[in-house]
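Attaching a single structure in structure tokens format; questions to follow.
Here the complex is missing a single protein chain, while all its other protein chains stay put.
Letters are used for the chains, namely A and B, taken in the order the chains are written, and counting of residues starts over at 1 for each.
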């Protein structure tokens, strides 16, 4: 059932989610800026071909757009997407000593946000019995592939979060 | 080993009795086993040793120090031999108190070090080596159910604060925390805190500037001042509210508070002030509407109001 803005989600949950999205977007922007400054890898469009060959997936948010917002489906996609990106970020481990702290923070914040969503689904009785498990993530075999993977994964994550932010703001309207 | 001391307990509460016994065994052949065993505490001879010969021929002396009120001392078992006092064995005695309950446990999330820092009052001196440990666990509801434990946080020696690094934290979930104090005489546990790290975030203060005069904008009215501010960069993702206080630099007037300032707007015209007066302005912010601690007040910005 599509949801109007005054949804059954607690306001504090929505405010926390909005803050967590902004925090992850800040972390992601730092990583993108440093990948560009250090390695001249500034444009995800230049790495589309590599992305295909590495098989880097994108997470859908199809049941979230406001005209057909479907709470269970939307929260579930939000959680699965965050869970996917958490796994992809983990696969980038060893990207470089200088970027490792930034990548760690980003990954921890994505994991935190996924936990916030999951626990709210459990509180609403919407959570499936089994927690999702990580599917096969791409393997990055060279330093360049990890850096290029970093550019692509972060760029996909930022687009995912922009849509999530719009949905959460819509839901948070009084 | 000629002599050997055994103690009722090596560590006792300050003022409690301590009983020690020293046995001199036979294979100290060159010893005149009849001579009296003497006790020395530090450098002072202690009367009151009760000596007896045991069935197996060894000599044993027992002494009780009724109220041991040194925090630390050495008890020696001695014997006269060829007109000199011979020390045969020595034991270290210690006394103190079991740890009091650590209290005033409080924590705040530090966005600079990205860690949760907790501090507490250790309670009175115990005179004994006492280990403090900050224990914590992740929890769903109100910390009554303990889910997975977080690594013990051991403070540096003598410190009463400890920081849990980001990688052990779920910033937006509840966690239970308490402090355990332990020494040879006992263990005590502080009351438990239940908190969500981001709900105890403490931000750094904003930075204040004067608004540069510009042709398009009329200068401020007499008795008014214009200022602008920037939130602390690492906290830009946190929605916050701020308040301003001001005080004439001279004279005894106390701080006047201007609160709340309109969120999202980073400049303000402050009016109702005395003309031709230099004011000190300070600002602080807190996470809002979600919970958080107030930042410290920013360093003062000094501005002077126009002449009438």
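Here is the rule we use: contacts are C-beta pairs under 8 Å (C-beta built on N, C-alpha and C of every residue); 3 or more make two chains touch, one makes a residue touch a chain.
Small disclaimer: the values here were computed from a predicted structure and weren't measured.
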Touch partners, limited to displayed chains, of the chain removed from view: A
From A:33, A:46 or A:122, residue that would touch the chain that is not displayed: A:46
Sole contact to the chain not displayed, among A:111, A:127, A:148 or A:161: A:148
Missing-partner contacts on chain A, residue numbers: 39-42, 45-50, 52-53, 141-145, 147-148
